[in-house]
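Left out: one protein chain. Kept in place: all the others.
Per-chain residue numbering starts at 1, and chain names A and B are given in the order in which the chains are listed.
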Amino acid sequence: MIATRVTTDVYARVQHFYARQMQALDDRRFEEYAATFTEDGVFQHSPDIEPARGRAAILDTLVEFDRRFADDPVRRRHWYNQILLEAREDGSLGATVYTLVVHVRPGVRQPEIAPSCVVHDVLELTGDDDVLTRSRLVAYDHLA
Amino acid sequence: MIATRVTTDVYARVQHFYARQMQALDDRRFEEYAATFTEDGVFQHSPDIEPARGRAAILDTLVEFDRRFADDPVRRRHWYNQILLEAREDGSLGATVYTLVVHVRPGVRQPEIAPSCVVHDVLELTGDDDVLTRSRLVAYDHLA
Partner (left out) sequence: MIATRVTTDVYARVQHFYARQMQALDDRRFEEYAATFTEDGVFQHSPDIEPARGRAAILDTLVEFDRRFADDPVRRRHWYNQILLEAREDGSLGATVYTLVVHVRPGVRQPEIAPSCVVHDVLELTGDDDVLTRSRLVAYDHLA
């Protein structure tokens, strides 16, 4: 029943925040993505890396990840589903979100859709009706 | 125009309810899933079975289905999309929802995404801002 203590207003706000955050990531606007985290935000995008701490480190980790694909014109789209929110005692929100990553290559109509992940976020609601990510941990279903 | 008679508050509430209900199912918390139905709830998860009536029967049908996969470490994630709600005269809601089932096996990065279904629900709004499923019928697109 915890989930329903989150107002529907907050629920829609979080959905919209994720749309903005993920479109920034997928369009490779990495500075904009990093700015969706709190100043001391923590981000672990893959199970085999150390978490990045702070916006500068988050930006670095994304630029580095992106460099691996310098010769691969792949376009990624992160899909989210079944967003579950829980109010936490300090006023933040816990979020558990299903994720699929769609990979598209030029001229290839059929995308690759993999892997299936679960995003575990802690979110902060800001005064101006916005949202920031305090921490993000991505769990891969096939490695669970 | 029927769809718009459902308030946006109810729309977000139903989205959140589905996230909670499906995460319970996919995590194999079957008692929790059964409790998201009304006491006399009806659930038909496959076209080749008789509907289960009441929470105890719903729990039984899930445990039985799950037993078939005792030797298969598959992890399922139910994705929902394009949730359409219609207010019904008795105060309940009719819901028509696109569904895809993501199947992940350990060590296999590429999930199988099948089948495509449509969930037909009747939902009840409860006094404490929660939602319960009165009936659920799953139609498989490839068997339509």
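One rule holds for everything that comes next: a residue touches a chain if its C-beta (ideal position, glycine included) is under 8 Å from a C-beta of that chain, and two chains touch if they have at least 3 such contacts.
Predicted model only: the values in this text are computed from it and were never measured.
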Considering the whole complex rather than only what is displayed, give the residues of chain A touching the chain that is not shown. 8-13, 15-20, 22-23, 75, 77-81, 102, 104-111, 113, 128-130
Going by the touch rule given at the top, which residues of chain B touch the chain that is not shown? 1, 3-4, 6, 8-9, 11-12, 15, 81-85, 96, 98, 100, 112-116, 140-144
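Everything below uses one rule, namely that only the chains that are shown with their structure count from here on.
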Could you state the distance in Å from the CA-based centre of chain A to that of chain B? 25
